[in-house]
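One chain of protein is taken out of this complex; the other chains stay put.
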Amino acid sequence: MNVKRDIIVDTTSKKMMPIILAFGLYTMIGSKGAGGGFQGGCIIAAAFILHSLIFGFIEGRKKIPESWNTFFKSFGLHLYCGCGLLSIIASNFVAEFLNYSAFWPIANLVGTHEARAMQVELIIEVGIGITVFAAFVSMFYDLAWKDDDELEDEVIK
Amino acid sequence: MNPILGELTPFVAVLTPAIASLLILISYKNPNIRETWTILATIVTFTLVFSMVPKILDGETMEFVLFEIIPGIEFAFKVDAFGMIFAITSSSLWILVSLYSIGYMRSLEEHAQTRYYFCFAWAIASALGVAFSKNLITLFVFYEILTICTHPLVAHEESEEALAAGRKYLLYLMTSGSFLLAATMITYVLVGSTDFKAGGILSLDSASEIFLQLLFVCYILGFMKAAYMPFHSWLPTAMIAPTPVSALLHAVAVVKAGVFGVVRIICYIYGIELTSSLGLGIMLAAWVSFTVIVANMLAIGEDNFKRRLAYSTINQLSFIILGVSLLSPMAIMGAMMHITFHGYMKITLFLCAGAIAVVTGKKLVSELSGVGKQMPVTVFAFTIGAVGMSGLPPVAGFIGKWYICLGAVQSAEIFNQPIFLTFILVVIIASILDIIYLLPIVKSAFFENPKEEIENKEFGRRLYFFMLVPLSITAIFSVILFIFPDIFSLIELAEVAVDEIYE
Amino acid sequence: MIEAIFEKFFQHYNFWAAVVIIFIGIYATIAKNNLFKKLLGLNIFQTGIFLFFISLGDIGSLETLGIGDATPPIIWKPAEERGYLYVNPLPHVLILTGIVVAAATTCVALALLIRIHKEYGTLEEDEIIELEAIRGD
Partner (left out) sequence: MINTVVEQFPALIVTTGVFSAFTILILGLLSRKICYYIVLIVTAFHFILSIFTLQHVLTKGRIHYWFGGWRPPWGIEYVVDELNAYSLIVILFLGLLGIIFAKRSVEKEIEERKLPTFYTVMQLLISGCCGVVVTGDVFNLFVLAEVASLSTYALIAIAGGKALRASYNYLILGSIAICFYLLGIGFLYAVTGTLNMIDMRIILQNLYENKMVHVGFVLVLVGLGIKAAVFPLHTWQPDAYTYAPSAVTLIMSTVVAKTFVYALIRLIFSVFTVNFLELYINAWNLVPWLMGVAIIVASILAYRQNNIKRMLAYSSIVNVAYIVLGISFFNSQWSLSGALVNILNHAVAKGCAFAAVGAIVYKTGIKDVGALAGLANKMPYTSGALLISMLTLIGIPPSAGFVTKFYLAIGCLEMQNYLMLAIILLGTLLTLAYFLRVIEQLYFREGNSTQKEEVPFSMLAPTMFLAILCLAIGIFWLTGIPLEFLKKSITSMGVIFR
């Protein structure tokens, strides 16, 4: 494409991207406590969206193809839901969905009750974060892509 | 002789035609097998029904409770003498009409014969269900099925006219079904039961007088199948159906279900005493007397053969209701017997009309001159039916009319109201009118020369025998029923029923 | 008299704001002809509801009702001055969920709008209805 590129915008966005990603990760898992998965995911998604805004959709799509997005969307949810289901299965169908105290795989690694919960929380936050990030990115592409869907597939190939 | 299957018999009797209908549906590819199922079912059903007669004559009743729908309402069958009369009539005539149907439908090479036989079997099943139902809800269920499954028969021709007739049929009968359901439910809420009990279940304690009178009107509207005026017009319209349908359903099964229901309401839900104390008997009698006269007058002006017979049916149905509404034992007995007598005679007339239509293609009364020379047996049978309709001996119709006239005298005595005697006058006028519109047909058929060359339709002749035999049998039976009215234990059954009611 | 009314009004100004926003939103959703503006109206409506919910969580706003005054946990106050220790967090959590749902709704709606625009070339409802009538079934 013969679009004239602005070096300042290019460079800034390139330099900013890792920082945004790092901030997103921090929001997601850095704080001690529940919450942050959704916000972190949003921030990470923002980084990718910024990237494709600057370098074009086709470039952006190459960085993160739709199939990856689909995978991430599902994978994040599997992490979250899997934690819940695991606590049921691991406790031999005695504990409820997402009952952390029955979460044996981690129970061997960390000692106290609270810490255990915290570890599980971490997995869940990561799951939420991944899903949100992938969902937002794919939403962005779906809405921004003006041409037909078939065309989109061809371009990616 | 004991009932073949014990307490189950009424249920199986209803079930047999229903099962047969499914077999008919399955064997749609082979008409011969299909018709075999029909004939088999007719015979089995009649045997089952008839096997119950001795037990009923002993004054016993048979009950079979299938299940309880809600507390106080069961889905149950109960055989009593009155139900038996209706059941015998329907099931015995079904045999003959089935034979006739085979001849008729094959001669005309009608379409959709499987649908025809399927619906026919269901109609009989539901007519038997009506006869054997223990309470109003069971009766309602079968009553509705009867309406629905006869609609395809009315609209069988599939022409615009037939479809319009079908629509009219459903409009009238479904509306009446709604009234019946409403009345039934109101009865249930009032007394907590809808069982038929000789002597009635309602009483003045259950509701106010005016309420009970309105409920009665609701019930009568619910049995619109009885085709009293001014709600009669569906019946002549429905005559567009094939003749066997008009014969069995619109002279016996369907319309008699309506009459049957009215009798059930008066004798078994309201009870004679309540009916008379509410003054409902005389009101109803006046209402149907009007129908008796006017329907006959309309019949005189009608040129279409089957429609003329339909008006005659309307007249006779109202006549039966008149008998019941006189509220005296004799009259009720006469009415009950007349259900059977009228069935046999009217079916003879219809079958003759159908045979003439198939063989000569003539459907109007004015065209019939000289037919008697071509089809003497048929027209002779017709003569027997016509004589019976007019209430002249030696045909069964005389007995019914005689009893009802006696009943009118009896009512005048019982209730001390001479006004009941006027209904004898109604009977006589109706009989005269019957003669006026029926016997000229015979006259012109036998003694006048045909106006045009008679076209002999070959396809009709081929299966003429199938039609001739049933109509001869019904004609013969119409006479036999006069000489030996007890051939199906009819009088005894009617006596048992009346004894029960007046106990 | 008027002062009392004013006082009552301003004590619950956030609720009043929520009401105003909700009605603006509903108005836009119902009255606008453009499908996109309808969506915007819907979003405004949802925002109004979120504001309402969060106002519920702010116990300080109930202070004037005599229930007491609340302090968010980040602002330190001496213990004797605290009415409630913190703002009720539950409505906030609920609204977080609500926002996610709202975002999802918006996203589906936008995707639909894109498809509609592709199909009809316009987002004006009356024009779309006309076009539909021309096309038939």
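Structure notes:
Each chain gets a letter, A, B and C, in the order it is written, and its residues are counted from 1.
Please note the rule applied: a residue touches a chain if its C-beta (ideal position, glycine included) is under 8 Å from a C-beta of that chain, and two chains touch if they have at least 3 such contacts.
Just so we're clear, the structure is a prediction, and the values are computed from it rather than from any experiment.
Put simply, the hidden chain is in touch with A, B, C once you look at the whole complex. Contact with the omitted chain, checked across B:Glu7, B:Glu60 or B:Glu158, is made by B:Glu158.
Interface note: of A:Leu77, A:Ala90 or A:Leu122, the residue touching the hidden chain in the full complex is A:Leu77.
Of the listed positions A:Leu21, A:Leu53 or A:Ile88, the one in contact with the omitted chain in the full complex is A:Ile88. Along subunit C, the points of touch with the absent chain fall at residues 22, 26, 29, 35, 38-39, 42, 45-46, 49, 52-53, 56, 91, 94, 97-98, 101, 104-105, 108-109, 111-113, 115-116, 119, 128-129, 132, 137. As for the chain not pictured, it touches subunit A at residues 67, 70-71, 73-75, 77-78, 81-82, 84-85, 88, 93-101, 153. Residues of subunit B in contact with the chain left out of this view: 67-70, 75, 115, 140-141, 144-145, 148, 152, 155, 158, 162-163, 166-167, 170-171, 174-175, 178-179, 181-182, 185-186, 188-189.
The rule is simple: only the chains that are shown with their structure count from here on.
Taking the mean of all protein C-alpha atoms as the reference point, the chain centroid lying nearest to it belongs to B.
We define each chain's centre as the mean of its Cα atoms; on that basis subunit A and subunit C are separated by 27 Å. Distance between chain centres (mean CA atoms), subunit A to subunit B: 79 Å. Between the CA-based centres of subunit B and subunit C the separation comes to 71 Å, rounded to the whole angstrom. Against subunit C, in their complex, subunit A makes its touches with residues 38, 139, 142-143.
Contacts from subunit C toward subunit A in the complex involve residues 96, 100, 107, 110-111, 114.
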